[in-house]
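One chain of protein is taken out of this complex; the other chains stay put.
Lettered A, B and C in written order, each chain numbered from 1.
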Amino acid sequence: MNLDTLLEKNLNDCRTYILKGKVASYIPELEKVDCEKFGICLYTGKATHCAGDWNIPFTMQSIIKPIILLLALQDVGIENIRKLVGIEATGKPFDAFNYSDQALKSEHINPMVNAGAIALCTLIKGDTYSNKFNRILKFVQDLTGNSALGIDEKVYLSEQKTGNKNRALAYMLNAYGMIDEDVENLTDFYFRCCSIKATCKDLAHIAYILAKHENKGIVSAEDARYVNAIMMTSGMYDGSGEFALNVGIPAKSGVGGGIMAVVPNRFGIGVYSPALDNKGNSLAGRKLLECLSKQFNWSIF
Amino acid sequence: MNLDTLLEKNLNDCRTYILKGKVASYIPELEKVDCEKFGICLYTGKATHCAGDWNIPFTMQSIIKPIILLLALQDVGIENIRKLVGIEATGKPFDAFNYSDQALKSEHINPMVNAGAIALCTLIKGDTYSNKFNRILKFVQDLTGNSALGIDEKVYLSEQKTGNKNRALAYMLNAYGMIDEDVENLTDFYFRCCSIKATCKDLAHIAYILAKHENKGIVSAEDARYVNAIMMTSGMYDGSGEFALNVGIPAKSGVGGGIMAVVPNRFGIGVYSPALDNKGNSLAGRKLLECLSKQFNWSIF
Amino acid sequence: MNLDTLLEKNLNDCRTYILKGKVASYIPELEKVDCEKFGICLYTGKATHCAGDWNIPFTMQSIIKPIILLLALQDVGIENIRKLVGIEATGKPFDAFNYSDQALKSEHINPMVNAGAIALCTLIKGDTYSNKFNRILKFVQDLTGNSALGIDEKVYLSEQKTGNKNRALAYMLNAYGMIDEDVENLTDFYFRCCSIKATCKDLAHIAYILAKHENKGIVSAEDARYVNAIMMTSGMYDGSGEFALNVGIPAKSGVGGGIMAVVPNRFGIGVYSPALDNKGNSLAGRKLLECLSKQFNWSIF
Partner (left out) sequence: MNLDTLLEKNLNDCRTYILKGKVASYIPELEKVDCEKFGICLYTGKATHCAGDWNIPFTMQSIIKPIILLLALQDVGIENIRKLVGIEATGKPFDAFNYSDQALKSEHINPMVNAGAIALCTLIKGDTYSNKFNRILKFVQDLTGNSALGIDEKVYLSEQKTGNKNRALAYMLNAYGMIDEDVENLTDFYFRCCSIKATCKDLAHIAYILAKHENKGIVSAEDARYVNAIMMTSGMYDGSGEFALNVGIPAKSGVGGGIMAVVPNRFGIGVYSPALDNKGNSLAGRKLLECLSKQFNWSIF
């Protein structure tokens, strides 16, 4: 069997997990997706291997977090980023108030959880949040090689309407002096970033750049390693340890149902299945990666 | 010595504590107060006994919390209040995110901490927040018998400018479905309530009503007991246990430097000294009440 | 109707709450009690008013906590006690690890929660824990005027067998340098204290001494106030706020089903009903006190 056939086979074998997951409901518009959609794309630089609904666009949601980190690394450098956010896993869900004993410290948040990602948004260069957004959209277009990428307006408006927890996090960051921003502008920017639509193929292309450290004009090897390392320890929220054990590669999930996974030095992968596990990760997507990793020895451990 | 002379003497004895406290700095406008001001007023229904700067107005700040609770009790009744907020001491500072294991429950907040007081503001009747504010201002005027009471515009604007933690709390309440309100309108109302100016004499008059349960047209005995009980267990923030031990009467402090204290069945007291202890309570004010309570056996224990 | 008849009537009215409670199960021997037993005793110094099973002995459990505090106050004084334990409500259950951000501080525990009571045991004078126990047993006998008081051996052995959480708390106190004790000896002492048997009448006699501050040979007025104040804010665990609101008097409950309640300056009360609410307080006992407090205006607020 060739790789495309094997991807198809594994995808079909994992379909059963779709029913055990649950589509995200806290953003009402996300609930409307077709939870039967299931796709994968693997990009090796030379070839593209796909199966299922690899060409259906979905909102990136938290998969934008490593991209925000990458652009911030380019814009202001590691030192400035580390002044604002930490690097350690929080041991808590993605939307937690990582706050204890009446203190909020940069070391308690990281770029892979909401509070950290929102904080990083303030470091993206741009006179206005409109300019900042144009820059990050352009960056995603460059990373994917897909200049047609844009946002899902309905999801964006839905997030904006229901994003009170993110507003609470942003005001908390302000209150503790970590940022000094207009919360409406800041969260609007963040909601727009989360609403950028991509396909499995788009994610595979980004992941490939992170895997190969080749296209240094876009992403330096050092920055790619930063992102891969933090995806390894925190990319799947408080399911990162389980993922490290069962799949063994850096990855980032989004509540839209996507997973972007990096097989270092080898290739990039995008997966999509919108029904989530109780940690907020695509359930069937995670299981598919698990099966493939075991068959093809993708684990880096 | 008569009571006025004794108040004067004790007040002078406690002046030394002023230097050990610190004026609240998180609302910049509050820092500008004259921290040497120190006053007390005791109202027995028949007589008014005063000493020091009893006639200097200061912003009520958290002393408005029991008033918000009283008006909410009248407006919607105990059951509706208990659906929204709890009654137990939180064991944490007044501005804490009383939040644990990713849950925010009504039983984790109470009307004497910021999150609970902000939640209660939504229960005050009124078509608009402007009407709600007129009602609560009128209520404070009725309780004090002082129809000239109004707000300190500078402090109000300063709170509004720096009140990000309260906005974060309000968005958190929204995010957890406990309230469903426009946060800017809600916090603006809360900031205005906190900025109402009163003197020691005004506070003594409110406390008298809570102590005597007589003027039932204004406050019912049942509502007064509710407020006295919760002030006993939570009125001095996470210094309430210490205050119960050393003074032994229900009281509510504000970061403006005021303390409103109730000697049940006997009289009401207002104290003012803006330098605070590390829990956010007026330090010299607390010490003055301690000295007087011991001399005159005010403790209800 | 005279008071005894009224007590009887209220007790019968409150019997219905027995079924809504649940006998403590974490100490297996406690589960064997007859949950239908329900009694009350009120002691005014001149007269004793009783109803129901006021003469059935039960283990004091946490009701020993204020007694440990009283004896420690006499043995080492307030300053030494305050070096070891705090005074504020913890906002958490009685058996909590009151521990945050990797720190355990005296201010985070108090004499009414297990960690604080266990810490206080180390302050009781006595060469050996056997001597310490003889002293506290004698003290309870003096407070109750009942020289026949002793421990329930079966409950004591059951507690000793299952008291791992208390051992964990004691080791934690040792690990944080708050105490320096042999944990087996210390917890054995604590388990024996908790297993002292008393009746409603015994509790009413202790409470009377706390209420009247008269028998200063046994308890000084100052120490009685300390205990009453801390029972008010923390005596009913994380149900203390509710109790302050609905009953309005200092009280201490035990998971054995007893409640000792103090009506300051007036009289002492003992109640017994072993089925507990979800906070660990006697449910029917609490409701009975609520009914009586409302009828007879016992609330100190």
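One rule holds in what follows: contacts are C-beta pairs under 8 Å (C-beta built on N, C-alpha and C of every residue); 3 or more make two chains touch, one makes a residue touch a chain.
Small disclaimer: the values here were computed from a predicted structure and weren't measured.
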{"item": "Absent-chain contact - pick from A:10, A:110, A:144 or A:253", "value": "A:110"}
{"item": "Sole residue of C:136, C:183, C:232 or C:289 that reaches the chain not shown, by the stated touch rule", "value": "C:183"}
{"item": "From A:89, A:143 or A:275, residue that would touch the chain that is not displayed", "value": "A:89"}
{"item": "Sole residue of A:53, A:152 or A:238 that reaches the chain not shown, by the stated touch rule", "value": "A:238"}
{"item": "Missing-partner contacts on chain C, residue numbers", "value": "92-93, 95-97, 99, 102, 164-165, 167-172, 174-175, 183"}
{"item": "Touch list for chain A against the chain that is not drawn", "value": "86-92, 110, 224-226, 228-230, 232-234, 238-242, 244-245, 248, 250, 264, 299-301"}
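We adopt the following convention: only the chains that are shown with their structure count from here on.
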{"item": "Distance-maximising chain from chain C - centres being C-alpha averages", "value": "A"}
{"item": "Whole-Å gap separating chain A and chain C, where each centre is the average of the chain's CA atoms", "value": "54"}
{"item": "Distance between chain centroids, defined by C-alpha means - chain B, chain C (Å)", "value": "32"}
{"item": "Whole-Å separation of chain centres (CA-atom averages), chain A against chain B", "value": "46"}
{"item": "For chain C, residues contacting two or more additional chains", "value": "none"}
